[in-house]
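After this line comes subunit A, so read on.
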Amino acid sequence: MQSLKINNLVLQQDNKTLLSINETVDGGEVLTIMGPSGSGKSTFLNWLVGMLPEGFQASGALYLNDQDISDMASHLRHIGLLYQDPLLFPHLSVEGNIAFAMPKGDKKERRQTITEALKQVGLEGMGQRSPNSLSGGQQARVALLRVLLSQPKAILLDEPFSKLDSQLRQEIRELVFEQIKLYNIPAIMVTHDESDAVAAKGKVITLASVPA
Partner candidate 1 sequence: MQLNNYYRQLTPVSCCISFCFVIMLSLSSNVFASATSAEADVAAKQNSPLWQAIEKRGANQSVYFHAWGGDAQINNYIQWVGDRVEALYNIDLNHVKLTDTAEAVSRVLAEKSANNHNNGQVDLVWINGANFDSMAKNGLLAPNWAGQLPNFVLTNPTNNPAMTRDFGVPTQGMEAPWGQAALTFYFDSLKVKNVPETLPELLAWTKQNPGRFTYPKPPEFLGMSFLKYALIILNESQPTDVKEQLYLPATAQSQALLLPKLWSFLDELHPNLWHSGKHFVSNGLALRRLMADTELQVSFTFSAAEIPSAISRYDLPDTTRTYRMKDGSLSNIHFVAIPYNSAHIDSAKLVANFLLSPEAQSKKQETAIWGDNSVLDLSQLTPSQQSLFEVAEKQHISATIINIDNTRLLSELHPSWVKVITDQWLIRYGVQ
Partner candidate 2 sequence: MIVANTLFTRLVRNSPYLLIALLVVPVAGGLLGVLLPAFSWLPALNETNFNLSGFSQLFSTPGIDKMVWLSFSTSLISTLLAFLITILILASYFNSPWLHRIQRLLGPILVIPHAAAAIAIGFLITPSGFLTRLFSPWLSGWDTPPDWLFPHDPMGISIIIGLTVKELPFLLLIALGVLAQPEIGKKLRAQHKVALSLGYCPMTAFFKVVLPNLYGYMRLPLLAVLAYSSASVEMPLILGPNTPPTLAVAIMQWFHDVDLSLRIKASAGAILQIGITVILLLTWKSLEVAIKKGSAAILVNGEREFGGMIIQRFTHLLTSIILSIIGLALVAMVLWSFAGFWSFPDLFPQQLVGQHWQTAIMQMQTPLWNTLLIAITSTFIAIALTLFALEAEQQNTKTISSISGFIIYLPLLIPSIAFLFGLVWVFEQVGSQHAYINVILAHLLFVLPYVFLSLANSYRLLDPRFGSVAASLGASPSKIFWQLKLPLLLGPILIAAALGLAISFSQYLPTLLAGAGRINTITTEAVTLANGASRRTSAVYALVQMLLPALFFLLAWAIPKCLYRARA
């Protein structure tokens, strides 16, 4: 069973406690973190991926599928990231962006997987295009595929839909949550949009703003 377990995390900045969390997220579930700016959302995400900036201290442990990864280098954690910006690599084609994320393997098989995945999200035949030639919604989809096909053990969503207009937002949101369920991956989403939280249908933690 896939799971992401945050064990008694206390995040501090200059000995001031920012937040404390103790949660487990199972495969296919989405844990939503809400809170105003400065409440420590991004610091929390940075801790999850192992990139806690200088000046912050963390105690507690992070378990991914019952393995303690608290001290593991970020690139070995297999935690995928999805930002509000698609951050596609402009020097690679759409296909290249996805292939970049996939594990090593037979060239032909990889190619087939990509073609199928593109078809699944309605981007059939766009594999050779440059990411810059795609619309915002199309780019968001490629970014999603890129994360999913990298076979992550968990996914972090950092305000993933905030830059999309309302109609697209709904469409992409559904697609993302649907795919997370399909791949059965535990996910944590940071957002300040109420409707995102509702759509995620999971537990919601609201952080208080830190007293100055």
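By definition in this document, a contact is a pair of C-beta atoms (placed from the backbone, for glycine too) under 8 Å apart; a residue touches a chain by one contact, two chains touch by 3 or more; residues count from 1.
The candidates were selected such that all candidates are chains of the complex that A comes from, given by their letters.
Please read all numbers here as calculations on a predicted model, not as lab measurements.
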{"item": "Complex member in contact with subunit A (any copy), out of 1 or 2", "value": "2"}
{"item": "Candidate 2 partner contacts - residues on subunit A that touch it in the complex", "value": "49, 51, 54, 73-81, 83, 85, 87, 89-92, 95-96, 99-105, 110, 146-147, 150, 152, 156"}
